[in-house]
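Let me give you the structure first, and then I'll get to my questions.
The complex is shown incomplete by one protein chain, all other protein chains being positioned as in the whole.
Showing chain A:
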Amino acid sequence: MDATSPIAAAAPRPPRPLHRFAHPGRFLRASGRVLPWLAAAALAVLAVGLAWALAFSPPDWQQGETVRIMYVHVPMAWLAMGGYLALALASAAALVWRHPLADLFARELSPAGAVVTALCLATGSLWGKPMWGTWWVWDARLTSVLVLFFLWLGHAALVRAFDEPERGARAGAILALIGVVNLPIVKFSVDWWNTLHQPASVTRLGAPALHVDILYPLLVCALGFALAFAAVVLARTRAAVMERRIRALELARARREERGAAP
């Protein structure tokens, strides 16, 4: 850390170098209380959901046992898109209110989002081989999700590419907002183009196209994965807040020692 660091510039009063982290401190206390419950709930719901989905739900009359891939694939797809929406909202909040916590949240969200998008693509590929006879087709849904994956990776790389964390956070926030144009393309690609990927079966107006024996375990799995995703992102954000706090403390100590040695 050099002397031009934004933390040094933003902390003009040496006796209270942490005052700008006051709010993140409250975040740490609150999230520390929530996180164990969140993680426990995620584990419990996932245990029920995965057991129901993988062992007790009936096989599909057409697809047989391979339909069980859906119980991972569909929640990952929802998380990939919902997570990107959260990234865009956090980025907008970071740009408008300059909230350091929103920056950290976005920074820690993107690797997790890249992982769920990669899992969505991988499970889709594993499902596509027995059902479509191919690992990959260049249809609009698969291509737009691949672009979503690149956006997640690009955001994760861009945010970490600057020596000043705040410059990286701002660039990442702008990139996240640019990438929002891809979200409606992912959602509506199956309607706008004639794709091999099936159109939406659950989130459509009227009754879902899935039988309740398959729909209910899917919804439980989706809730479980969403809770697990939230727990991972929350834990990462807490770690990032603490890392930043450590860096600020180290900087303050270095400045104190410098002042002590100077005169």
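One rule holds in what follows: a residue touches a chain if its C-beta (ideal position, glycine included) is under 8 Å from a C-beta of that chain, and two chains touch if they have at least 3 such contacts; residues count from 1.
We take it that contacts and distances are computed from a predicted model.
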Leaving aside the chains you can see, what is the UniProt protein name of the one that's missing? Options: "Sulfur carrier protein ThiS adenylyltransferase", "Potassium-transporting ATPase potassium-binding subunit", "Heme exporter protein B" or "Cytochrome c biogenesis protein CcsA".
"Heme exporter protein B"
In the whole complex, not just what's shown, which of A:Val147, A:Ala235 or A:Leu251 touches the removed chain?
A:Val147
One chain isn't shown here. Among A:Ala30, A:Leu85 or A:Ile174, which residue touches it?
A:Ile174
Which residue of A:Leu95, A:Leu215, A:Ala235 or A:Leu251 touches the chain not shown here:
A:Leu95
Specify the residue from the set A:Ala106, A:Leu158 or A:Val186 that touches the hidden chain.
A:Leu158
On chain A, the omitted chain is touched by residues 95, 143, 146-147, 150-151, 153-154, 157-158, 161-163, 167-168, 170-171, 174-175, 177-179, 181-182
